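The other protein chains are all here in position, but one chain of the complex has been omitted.
And now, chain A:
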Amino acid sequence: MNPSRYLRQTSLIGFGAINQNKLLQAKVLVVGLGGLGVPIAQYLNAMGVGTIGIVENDVIALHNLQRQVLYAENEVGAPKLAVGLKKLQGQNTNTKFIPFNTYLNATNALEIIAQFDVVVDATDNFGTRYLINDACVILNKPFVYGALHGFEGQISVFNFKNGPTYRCLFPHPPKQDSIPDCNVNGILGVLPGIIGTLQALEVIKVITDIGEPLTGKLLLYDGLTQQTRSIQFKRQASSTKISQLKAAYETPDCVNDLDTITIEEFLRLKTPFDLWDVREPSEFKDFHLPNAINVPLGQLQNRLNELSTINYTYLVCQSGKRSATAYQKIKAHKPNAKVINVSGGINHYLHHYGNS
């Protein structure tokens, strides 16, 4: 390695060659290569973190491009992990990457996280956050948290040197649908860039032990006013007694046990069917498949009696996440309902069949 590569850091008073070497030795796991994960991975990689693991199983969608600045127009439809890794490896050929082409779930989380020193939570749903929290508590690993809502962000360092955890702030996951989940609400493109780079900075501080990592502090960032506020909180014994993972975490991404067909299979259907589009009315108005009925996820519960008892009802949304949630909700109320999830959703349709 060319020693001058990190000259700006090794010559920085208060950082120096000693800390650069700590970065080289460090193994960091980034969970998610989306809005937060992209700037996190790019900066950790550029700055010389020696080993970077990435967990990602999604494909690039057109509506990702306004914030996931690693990806390009001609890569829409391609896997984020493969595309991202190629670019990151080109950015720094010295970095050892460990890719995990999967979503984090209760089965694989401990095995994956055990291989790393620090975990970065760059996910977009509560289920995976609580899974990361619990796995890190069990394995005694620090994790750097970041999340967004509208123009705001939250950042903290959890479970670091016996500090408080995510459950010390929010002991239990919110009831489903009480808080927008899974990126159903909007995000201003630059916000994850800001929050993600703040997370990257916290990772560096945790690895090198410089400054004051945000442990025991929740940083609240408001992009509209450029105001930040730091809330102090303590470790709660009741929230940190975790000896094993729960059997399942509500992760819309990790839904395996549902009846699913691809958009291609759906388009070849010959039998009569119903099609429910569970996106919001504004999204439905922009574009929807022929003969689709708009049943936004929030209204689903009140409209279950509209489900056909004769035909199968196919569920579609933008990416397949909300329709998977809709599938689970319907099955929870009507276990025998004849419903099937269309994976990949409208994104997949538009990518393969255009707008015509």
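Everything that follows uses one rule, which is that a residue touches a chain if its C-beta (ideal position, glycine included) is under 8 Å from a C-beta of that chain, and two chains touch if they have at least 3 such contacts; residues count from 1.
Note that in this section contacts and distances are computed from a predicted model.
J.: Between "Molybdopterin synthase sulfur carrier subunit", "RNA polymerase sigma factor RpoE", "Sodium:proton antiporter" or "Sugar ABC transporter permease", choose the name on the UniProt record of the chain that's been left out.
T.: The UniProt record for the chain left out of view names it "Molybdopterin synthase sulfur carrier subunit".
J.: Which listed residue, A:I231, A:L269, A:L304 or A:A332, touches the chain dropped from view?
T.: Touches the omitted chain: A:I231.
J.: Using the touch definition from the top, which of A:A122, A:L245, A:L275 or A:V316 touches the missing chain?
T.: The single option touching the absent chain is A:A122.
J.: Using the touch definition from the top, which of A:L44, A:L85, A:A147 or A:I346 touches the missing chain?
T.: The one listed residue touching the chain not shown is A:A147.
J.: Provide the residue numbers of chain A that touch the chain removed from this figure.
T.: Looking at chain A, the ones touching the missing chain are residues 32, 34-37, 122-126, 129, 146-150, 152-154, 169-175, 178-183, 185, 187, 192, 218, 220, 222, 225, 229-234.
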